[in-house]
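Dropping a structure here in structure tokens format, bear with me for questions.
One chain of protein is taken out of this complex; the other chains stay put.
On to subunit A.
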Amino acid sequence: MANKIFDRDTLLDLTVNVVPLFIIAFFVVAFAVLSPFGIDPLASSIQFGLLAVPFVLLAILTYFAGRAVAGSEQSGEVYLPGQAGVRGAKPLEEDHGPAAIDPESTDDAPEVEGDGEDDADGDAEDDADGDAEDDADGDAEDDADTKDA
């Protein structure tokens, strides 16, 4: 099933938080396999709890943040951050609205798990090229501006 909100682009943005999640997971496995200090019911459960709790909380927050940001990207105009309130500001060129509407899946609650990674279907691809943060190559490169203060 196509995932409307967690398209490839959004997942890519979220990888930044997957890395710390991975590091924590790595240590969970390492401590479980090697258990250098032995296993003690109380101490070990706190030990793993201290890893599991941040892991779970971070995963949840990442999910909701991603949903809020990507969701509002699709439901409204996207401006350069900080520019939405500027009089006469123009939204960024690429239009996320229509491109993201996927006729097949309208009622599904967005989910990141499972179908996320392999979800590189066409319509997600369309708007994968031009996000605000991706094309950071200075579009104002040529009009020289050296004002200083």
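We adopt the following convention: a contact is a pair of C-beta atoms (placed from the backbone, for glycine too) under 8 Å apart; a residue touches a chain by one contact, two chains touch by 3 or more; residues count from 1.
In this text, contacts and distances are computed from a predicted model.
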**Request:** Among "2-ketoglutarate ferredoxin oxidoreductase subunit beta", "Cbb3-type cytochrome c oxidase subunit I", "4Fe-4S dicluster domain-containing protein" or "formylmethanofuran dehydrogenase", go ahead and choose the protein name stored in UniProt for the chain not displayed.
**Result:** "Cbb3-type cytochrome c oxidase subunit I"
**Asked** Hey, which subunit A residues sit against the chain that's not shown?
**Response** 13-14, 16-17, 19-21, 23-24, 27, 31, 36-37, 40, 43-44, 46-48, 50-51, 53-54, 57-58, 61-62, 65-66, 68-73, 75-87, 131-133, 135-141, 143-149
